[in-house]
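A protein chain is absent from this complex, but the other protein chains hold their places.
Labels run A, B and C following the written order; every chain starts at residue 1.
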Amino acid sequence: MSQTSNMTPALSFASDNVTGAATPILEALLACNAGQYHSYGDDDYSQRLEQTFRQLFEHDSLKVFLVATGTAANALGLSLLTPPWGHVFCHPESHINQDECNAPGFFSHGAKLVTVPGDNAKLDPAQLQAVLTTGQGDVHMTQPAAVSLTQATELGTLYQLEEIRAIGALCREAGLRLHMDGARFANALEALGCTPAQMTWQAGVEVLSFGATKNGALGVEAVVLFDPCLAEQFALRRKRGGHLFSKMRFLAAQMEAYLADDLWRSNARQANAMARRLADGLAQVPGLSLVAPVEANMLFCQLPLPLIKALLAEGFDFYHDRWAPGVVRLVTSFATQAQDVDHLLARVRALA
Amino acid sequence: MSQTSNMTPALSFASDNVTGAATPILEALLACNAGQYHSYGDDDYSQRLEQTFRQLFEHDSLKVFLVATGTAANALGLSLLTPPWGHVFCHPESHINQDECNAPGFFSHGAKLVTVPGDNAKLDPAQLQAVLTTGQGDVHMTQPAAVSLTQATELGTLYQLEEIRAIGALCREAGLRLHMDGARFANALEALGCTPAQMTWQAGVEVLSFGATKNGALGVEAVVLFDPCLAEQFALRRKRGGHLFSKMRFLAAQMEAYLADDLWRSNARQANAMARRLADGLAQVPGLSLVAPVEANMLFCQLPLPLIKALLAEGFDFYHDRWAPGVVRLVTSFATQAQDVDHLLARVRALA
Amino acid sequence: MSQTSNMTPALSFASDNVTGAATPILEALLACNAGQYHSYGDDDYSQRLEQTFRQLFEHDSLKVFLVATGTAANALGLSLLTPPWGHVFCHPESHINQDECNAPGFFSHGAKLVTVPGDNAKLDPAQLQAVLTTGQGDVHMTQPAAVSLTQATELGTLYQLEEIRAIGALCREAGLRLHMDGARFANALEALGCTPAQMTWQAGVEVLSFGATKNGALGVEAVVLFDPCLAEQFALRRKRGGHLFSKMRFLAAQMEAYLADDLWRSNARQANAMARRLADGLAQVPGLSLVAPVEANMLFCQLPLPLIKALLAEGFDFYHDRWAPGVVRLVTSFATQAQDVDHLLARVRALA
Partner (left out) sequence: MSQTSNMTPALSFASDNVTGAATPILEALLACNAGQYHSYGDDDYSQRLEQTFRQLFEHDSLKVFLVATGTAANALGLSLLTPPWGHVFCHPESHINQDECNAPGFFSHGAKLVTVPGDNAKLDPAQLQAVLTTGQGDVHMTQPAAVSLTQATELGTLYQLEEIRAIGALCREAGLRLHMDGARFANALEALGCTPAQMTWQAGVEVLSFGATKNGALGVEAVVLFDPCLAEQFALRRKRGGHLFSKMRFLAAQMEAYLADDLWRSNARQANAMARRLADGLAQVPGLSLVAPVEANMLFCQLPLPLIKALLAEGFDFYHDRWAPGVVRLVTSFATQAQDVDHLLARVRALA
């Protein structure tokens, strides 16, 4: 799979990480290359990032740490919230449960992930409540420690603010802590039209994985700690996990550019709009059906098997063999253009 | 601390990671940005890297994995060579023992580092041999599992080929495995004038951390496995440690450019030559003395305390408070220019 | 809670571990107390145990290790069968999943337990097969490593030999390994009327937790390794887990007495017979219903809530608040006498 020119529609809808980085982020990398900087985060770029995040989240004591992968962000973040003998509630379809080779178990030294079902890849508050405190104080059982929710979810759906708040309230009441996997945080925020503060600490979130890689960076994620007491151990855990970069400015510069001039939000808007456009187009093709509401930059659709094969044969790329037969996942990104979507739709219509 | 003009000498000799990346590496990043690529290493850049390394090391079955930090490379590499109840011999001054917050203990699930002394930051083969098999087969003691040596060392010295071979032979005889921390592999190779194969697997090294970050990359290191049977678990350990990048091509492109056109070797030559120039200059200043032979791109020198203060006051930057009083460390890199060195020397002479 | 006279019926049916030890086992302890013995298992008692187990299991190369608790036996045994990035399939109601505070996750350094449902607390082979190899070779997912089954189950039910064999065959085909939690091994063996070999290695079991504590010992369990290659690491893991006793002879003497003169089998027969007697009696009381077949030394029964309260008020002891409302668990042991059962039945009939 090689480079597409501007003239040729992009054929891969496999993931939002099949694209490169947004131009302003590359430019920022180049700009910070010249000169000498202290290493390991003791540079100007890294130092001023905390202030940027505090303004963004309207929170004057949060702490922020950069890592390069979403798995590192989630696993390090969760390791702050559970002892090794604890467990973390999550949805069966969550990334931490399905796609991280149990990195949370590694970084937490053995804590369990306990799944709680729910429609549309979202934790069902009632089902969560039913098990939330089971085993508390019983040495024979792992201790309930935290809840992790994914916003936007792995199914491309969203928690509404009141849903996050409801889970936040359950956690507070039961003495558990709340983590948000925001690998697609920007997509969710744009879709909900709320503030970062509303979607996180004001709703009860204490640790946030704030993704940038899928939405335009080369590789950088922020772990935002709304409880600054967690910062000291995070710094040590990050280093010990091999996730502290010597040339840390290259991570910080990416994140700075990502947040500058609302790049992160316009990128997310574009990705979301393209998913919308794709969903609308597919909805008009007889015989196709969407598996879940399309609320961010990803959709799941039921296609006839011959159509799937025909699309793949034409060079289109997407995941299709991980779910029920005929279910495909189509992901858009900041780089997806209307022509890419329209080209796919045209071929679907022609081949259907 | 920032400095951009070619006309102004660089003042920091704190580390080879205070500089940015070499131009060809940045260009490679830009070049691979366009187009869509499969993620997680299933891209062309990543795929062809193995062949490159096999040619470089004259070894037709090695496996190579990229990570972004030296600590990840070392800790993941060592985790292949010791069980949790094992121990790894290393020098007290080694990076794995001093500077990684016990990442080797984390990734190995509790294996011990056991230090063996030796002059010039090198393991003394006789002292190593004396303890090499202590405890073997005794359940009360951790089991000797591996030896790790650093080439070039943290003191800027080198193991000669016969020294590596001697340690390799000890390991083979005793059933231990041999790891090399090659964060400054290129500097060592240039200084010794040997082949990569001679300095590694032909001398008994089984797992190599092959550094690129200090010598011109933004952040990429290769773990080279001369025993391909270790590859399967490495892939899982890397993912589980959060060190598998979604946009893996950005790591692979850095490494490809690093190895192309002998960039890595010319970069190392420049760094070494600048250290040599600096050492020669300092040797002519009365009252200064080098602490160890200068064999790569780093030197340790005893300076009068007033001189240290005066240099710092002028904006020079280097570590000076980690060792015996008056000992400073000066590190050169691919980006160090003769004028930078000469400027420092001139100020030393003036202030001494 | 204490009760000593032969004349007074025992009131606790809470567990088979509310009783003390069988007399021959206490006598064995006393007998081995005099004299001096090498420590840490290098004593005559420990040394001759392997031969005893080899004869018992008709297996000439098995290795056997003693520990003092069932959780240690299970967790250490499983740690041999899964890497930290692996997962072990088990039933949701299994002891390792419910009652060991994730000791398997601790000893395996983070491996996951993945539950597979099935009736009567037994793994359903079809459901197991459906997920058995999911994720194999995919670095994003934990790797299927082992299956653990419990014989007799936590519900007092049994796997028939052909059921164990079927699961053993699935494991062999898929490259997974098979563990049996035999905390109530003797009860199962007596009920099935087969040989130890048939119920274990001949059916595919590779590591067995062979319980003695619940069936008459003070505290000793054997881990039986039918693959002797696992022995070396087991010995180190046991010591590192703090489970190697200095006065190991006291564990070995218990186990020796347990196996001598068929004590273990007669003890199990008594426990099973008492459960049978209890089940038969309860079946004749209108309004009561057994929740599962009674196949070993434990039964689950649905009782009216007022009856539960009345029995508790009379001093009877049993678990009643862990399952659906009204479900109680009644466990018999080698020490349970017919008069104990008959007394309970009489009171049930009177109070029902």
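Things worth noting here:
FYI, contacts are C-beta pairs under 8 Å (C-beta built on N, C-alpha and C of every residue); 3 or more make two chains touch, one makes a residue touch a chain.
Quick caveat: nothing in here was measured; it's all calculated off a predicted structure.
Considering the whole complex, the hidden chain is in touch with A, B, C.
When the full complex is taken into account, the listed residue touching the unshown chain is B:Cys101, out of B:Cys101, B:Leu225 or B:Leu288. Among C:Ala103, C:Val328 or C:Leu344, only C:Ala103 touches the chain left out of the display.
Here the missing chain is touched by one residue of C:Asn187, C:Thr200, C:Thr213 or C:Thr332, and it is C:Thr213. Within the entire complex, the positions of chain B that touch the omitted partner chain are 84-85, 87, 98-102, 105-106, 109-113, 139-142. Taking the complete complex into account, residues 40, 83-85, 109, 139-140, 143, 233, 235-240, 244 of chain A touch the chain not shown.
Taking the whole complex into account, chain C touches the unshown chain at residues 1-4, 10-12, 14-15, 17-21, 26, 29-30, 32-39, 43-44, 67-73, 75-76, 100-103, 106-107, 213-214, 218-219, 236, 239-247, 249-250, 317.
Note that only the chains that are shown with their structure count from here on.
Chain A has the Cα centre that lies closest to the mean of all protein Cα atoms in view. If you average the CA atoms of chain B and of chain C, the two centres end up 52 Å from each other. Work out the mean CA point of chain A and of chain C, and you get 43 Å between them.
Touching two or more other chains at once are residues 236, 239-240, 244 of chain B.
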